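A single protein chain has been omitted; all remaining protein chains appear in their positions.
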Amino acid sequence: MSKFTKKRSRKSGLAPGTLVHIGEQKVSKAKITIIDYNDANCEIKSPASCEECYPYKDKPSVTWINIDGLHELPVIEKIGAHFGLHPLLLEDLVNTEQRPKLEDYDSYFFIVLKMLSLNPQNSEINSEQISLILGSNFVLSFQETEGDIFDPIRDRIKNNKGRIRKMGADFLAYSLMDAIVDNYFIILEKLGERVELLEDELVQKPTQSTLHEIHKLKREMIFLRRSVWPLREVLASLERDESPLLTPQVSPFFRDVYDHTIQVIDTIETLRDMLSGMIDIYLSSISNRMNAVMKVLTVIATIFMPLTFLVGVYGMNFKFIPLAEWLYGFYSIWAASLVIALAMLIYFKRRRWL
Amino acid sequence: MSKFTKKRSRKSGLAPGTLVHIGEQKVSKAKITIIDYNDANCEIKSPASCEECYPYKDKPSVTWINIDGLHELPVIEKIGAHFGLHPLLLEDLVNTEQRPKLEDYDSYFFIVLKMLSLNPQNSEINSEQISLILGSNFVLSFQETEGDIFDPIRDRIKNNKGRIRKMGADFLAYSLMDAIVDNYFIILEKLGERVELLEDELVQKPTQSTLHEIHKLKREMIFLRRSVWPLREVLASLERDESPLLTPQVSPFFRDVYDHTIQVIDTIETLRDMLSGMIDIYLSSISNRMNAVMKVLTVIATIFMPLTFLVGVYGMNFKFIPLAEWLYGFYSIWAASLVIALAMLIYFKRRRWL
Amino acid sequence: MSKFTKKRSRKSGLAPGTLVHIGEQKVSKAKITIIDYNDANCEIKSPASCEECYPYKDKPSVTWINIDGLHELPVIEKIGAHFGLHPLLLEDLVNTEQRPKLEDYDSYFFIVLKMLSLNPQNSEINSEQISLILGSNFVLSFQETEGDIFDPIRDRIKNNKGRIRKMGADFLAYSLMDAIVDNYFIILEKLGERVELLEDELVQKPTQSTLHEIHKLKREMIFLRRSVWPLREVLASLERDESPLLTPQVSPFFRDVYDHTIQVIDTIETLRDMLSGMIDIYLSSISNRMNAVMKVLTVIATIFMPLTFLVGVYGMNFKFIPLAEWLYGFYSIWAASLVIALAMLIYFKRRRWL
Amino acid sequence: MSKFTKKRSRKSGLAPGTLVHIGEQKVSKAKITIIDYNDANCEIKSPASCEECYPYKDKPSVTWINIDGLHELPVIEKIGAHFGLHPLLLEDLVNTEQRPKLEDYDSYFFIVLKMLSLNPQNSEINSEQISLILGSNFVLSFQETEGDIFDPIRDRIKNNKGRIRKMGADFLAYSLMDAIVDNYFIILEKLGERVELLEDELVQKPTQSTLHEIHKLKREMIFLRRSVWPLREVLASLERDESPLLTPQVSPFFRDVYDHTIQVIDTIETLRDMLSGMIDIYLSSISNRMNAVMKVLTVIATIFMPLTFLVGVYGMNFKFIPLAEWLYGFYSIWAASLVIALAMLIYFKRRRWL
Partner (left out) sequence: MSKFTKKRSRKSGLAPGTLVHIGEQKVSKAKITIIDYNDANCEIKSPASCEECYPYKDKPSVTWINIDGLHELPVIEKIGAHFGLHPLLLEDLVNTEQRPKLEDYDSYFFIVLKMLSLNPQNSEINSEQISLILGSNFVLSFQETEGDIFDPIRDRIKNNKGRIRKMGADFLAYSLMDAIVDNYFIILEKLGERVELLEDELVQKPTQSTLHEIHKLKREMIFLRRSVWPLREVLASLERDESPLLTPQVSPFFRDVYDHTIQVIDTIETLRDMLSGMIDIYLSSISNRMNAVMKVLTVIATIFMPLTFLVGVYGMNFKFIPLAEWLYGFYSIWAASLVIALAMLIYFKRRRWL
């Protein structure tokens, strides 16, 4: 639950623009990595200090400055001040509870995204906030923790694979967003597999824990949806935007990520529909099993109650009991019992209870 | 319930613009507080009289006049008359049943908000209507009762912390709205914790009172939603508005509160979804327990009914009963009973009823 | 039900513009009342004849002509002809099945509203169609029956209270609409009280009739919603309209009624949500009671079936029964029975069935 | 079911514009009727041949050509060719599976409508597709079968009743559409009566067939909604359209039919809501009856199981049984049984099970 309502209360009452890091402190020290490149050259500094970042602000080559760790507020503030970032933006950046969004500050875009991963222990979705600042010739990326899914991009830059070294900062921002959205498909695949497993379990042997599992998956879907849904708008505006920060040839790429996002949302909705249907099946299977149990009880009671009455009759202490002295009296009651039981069984067979 | 439909009937039939205070009388006497400030000076008068407010209308420094208590209608009327407020506005102001809304009266904005708090006794949400009048150099705020969440703002003004003393009345209005929205997060956190507790209870030992609790929380969510949802539009219009009352540099701040409101709404929806899912789990757990009870009954009946029949058979008063004279007759029936009972148990084990 | 589908079939096949009164005939004779006023004078004629209405069409003072009773078609036709009303308008006027709507006929507005009242017998909502024709200096109002909620307005006109005598026909139309919408709050309050009562009943002693009552209320809500929902659009267009029939200073008043309508709709939706939640609680309480019943049955059966078997064993007619000759044999079986029963009770206590 | 998915497969693979009649062949021969009129004269030819229709295309008087029967494709093709109808239009015309729609072919409008009727046998809704071609001075109407609801219109034309002879082809088209929409009210009235009957049945004696009936009605509602919903758009465009085919004075008439359509849709939605609520009541009444049955069983078992045990105790074959020799032993057990049974009954009375 707590992933839905993080401790924001700490912030309450503070002046707007006050930086308060909301979220767990995930790394001990912020780590800065600078990758600067153009078609010809590529330079990587890691780890770098705040001050080393400053000159890249106005360098014409494309610079990607990545900061891992958001709790070291002075680092954020220094970089924010040098790159002229709005105080509210910095506040949002360290408050890791933002919804995905795009804010246009004229000289740069502020983009918030959610990088998701599946926790292998409890198979819950973990979420990490990625904030991108897209300037005319630089991209700043802020992550909560080290370790990300951008290594293939770093690799492409280093080895000048694909078109990335020939394009500007907007293409770099696109590449990062594309990597994040592509990652959603992997999450969905894994969740889809779990849905499939649960479906099999539901048909074979549904238990109360199956239901809990279904609800847990449904909640993961709600969480996923919250992380992805607003991204749709973000990408739609990036595609349509006429800002000088975005070159026209990057627009089809944003349309492409937009399409992928729609596909992700589509799949989430489908999985949600399927999970809802599975709850119906679960509930009806409980009722069906109850029905089966009741039938057994009724069959047993219907057969043995009359018989018990019958033998009770011959257990009465009357002086004159017909057949009591007869040699085959005992056996004739046994026979009568069998006949009654068989008749009952045939009756239940006919009503398809057995 | 009554918080959804307050006694408006008292108003029915009166001329429009007639002031009728709807809501409980919460304070004995209206209390006026004047805070007047600019970057250099700050002057506070508390309590102040109606007449003391008048000169601040046209003073160039920013003035915040706060009125606690709405039942003293002459006070409201006098201030309304002096500040040129529309009669319908005054009517809405004392009728504490308004939805959050923004009305543009050209020379001032009328903003209605809901300040929420959790009643510690019955943990229901209490709502207090806050009305703001935003003029070019003043903000009037009307509260139902003393005691609010604006002390940090008063503190920032007094001690010239942050940018508030350097900004105009629009920033003051923003600060008040921001404080109210930030407060929603605290309410949501507490509600979220209760949802978490209920989830645990649901897994461990669900009772009918768990369900009542879930429904009570759902109703609080409906109430919360009603208070927050219309705020979205209010803030969206404030952000987009081109009124001279709003300076451009305040616009990103309104966008920020807008974002927070969206987050609040988002969280409310998520909690609602979770509560709905919990009702499903509750209902299925009832069915499951019924199933378990039925199985016990059926197992008992299925084992003992045939046995009772069997011993009934040997209780019949026939003269010729096989084995009756045999020394081990009694024990052989015991043995037969045990065999039958064991066979039944194995059968139920196989059908996984035990 | 029949209030949802009145007998329109009578109209089928007739030429458009043919007047057919649909609805019960509620008064024996149409009654016309003329109220003519300006700031200085006020003249009331009641009852008046059709012909007496004619001169007021072009009199500059504001005239309110109220007609009670729609079945006397010649009266409607004569007035319609004199005031130049469109035949389709007259058709809608007498067909009391219209949805609330606004039609702009350039020289006048045609407004249809629903005046609601609670039937004290069966506590169902009764609906009466009120049609207003707003011309430049007159308002015609058509009601199905005598007796309405406009007396306070008549009073204000007669005694020159409030601003009504200083304003034009548009303000009169507003006043009538405001009275109707204010009346909705009274209906909602009463319905809200019934919802509250049902909630208590649901917690204390829910019966099948509670459910029927909940559904009846839900249907009243559907009915209410149908009557109020389209009013929203009507009032929104009146507020925005630039027609010369509407003076600018009346616009905030229409916005005010619009706000009230939104509040009414909001409350209806909330009550609907609550009623839906109550159905869930009702259904789960049935299941819970069934569960309780089943537990009693199972406990009884589980205790007495083994005991009955046990005493049945000692009722068998074998010659050699252990303990049969023993002095305390009978008591030892009693003791064994008590031990077994107690063990069962402790077991059920542990499983929390008791 | 089959009314939802007619056999379109026959059409698959054919060139667009190929005429294939989809739907049952309902009449043996197409029948053409020509009604030509202006304010002064009125001429009727029935039956007429294809060729007789040709001269009316350019005659200034208003001509209504009605064709009953769509399977005689050469007739359709000849008329289509002469009146310059688009091949795709002809294809839609004979394919009676169209949704209601309006297509603007500049020199004429193509309007598709559904004429509904209740099958008296199985009380299902039958649907017949009516296609109208509205030219500047003619209306072509195509029906699947003879017999329609337009006789009152024919009557009005013949006898010059109402304004129809004074108006143009657009008014004729309006009159036809109005007749069709008015007919929907009759269908709804009948369905409404069946809903009412079902409601009574539900309260008095609900059976599984009640539920089947409710679902059948729900399906009829789905069908009705499909036929009426798109009409809303059709009429809204006709009202707003600026085409020279539509004279301004007809516009309020189209607005009127539009209003009626909204009312029809509204009533359909209300009936759907009511039917959904009835399903809830049905399901809860099943649970209630089950509850009642279970209570009877539990009461019986709880009373007689202890008693059976008691008498079983005194049926044991011990030598020393207390009271066995006592004269009133037998009666004292009877008395004890009665006391136990009464105590149980009082207990159940208190728990309100009886």
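Going by the order they are written in, the chains are A, B, C and D; count residues from 1 in each one.
One rule holds for everything that comes next: contacts are C-beta pairs under 8 Å (C-beta built on N, C-alpha and C of every residue); 3 or more make two chains touch, one makes a residue touch a chain.
Predicted model, so just to flag it, every value in this text is computed and none were measured.
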item	value
Touch criterion as defined above, residue of D:L323, D:V339 or D:L354 at the omitted chain	D:L323
Selected residue (touches chain absent from view) among A:A15, A:L73, A:I281 or A:L345	A:I281
Residues from chain D at the interface with the omitted partner, ascending	1-2, 4-5, 7-9, 11-18, 86, 88, 91-92, 97-99, 101, 103, 208, 211-212, 215, 218-219, 222-223, 226, 279, 282-283, 286-287, 289-290, 293-294, 296-297, 300-301, 304-305, 307-308, 311-312, 314-317, 321, 323-330, 333-334, 337
Footprint left on chain A by the chain that the document does not show	149, 151-152, 156, 161-164, 174-175, 178-179, 182-183, 185-186, 188-189, 192, 195-196, 199, 203, 252-253, 255-256, 259, 262-263, 266-267, 270-271, 273-274, 277, 280-281, 283-285, 287-288, 290-291, 294-295, 297-298, 301-302, 305-306, 308-309, 312-313, 315-322, 353
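The working rule: only the chains that are shown with their structure count from here on.
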item	value
Contact distance in steps, from chain A to chain D	3
Centroid-based (C-alpha) most distant chain relative to chain C	A
Residue-number overlap at the chain C/chain D interface, same or different (half cut)	different
Fitting chain B to chain D on CA atoms, where both chains share a sequence, rotation angle to nearest 5 degrees	145
Geometric centre distance via CA averages, chain C-chain A, whole Å	42
Of all residues in chain A, the ones touching two or more other chains	315
Pairwise touch network: line, ring, star, complete, or other	line
Every chain pair meeting the contact rule	A-B, B-C, C-D
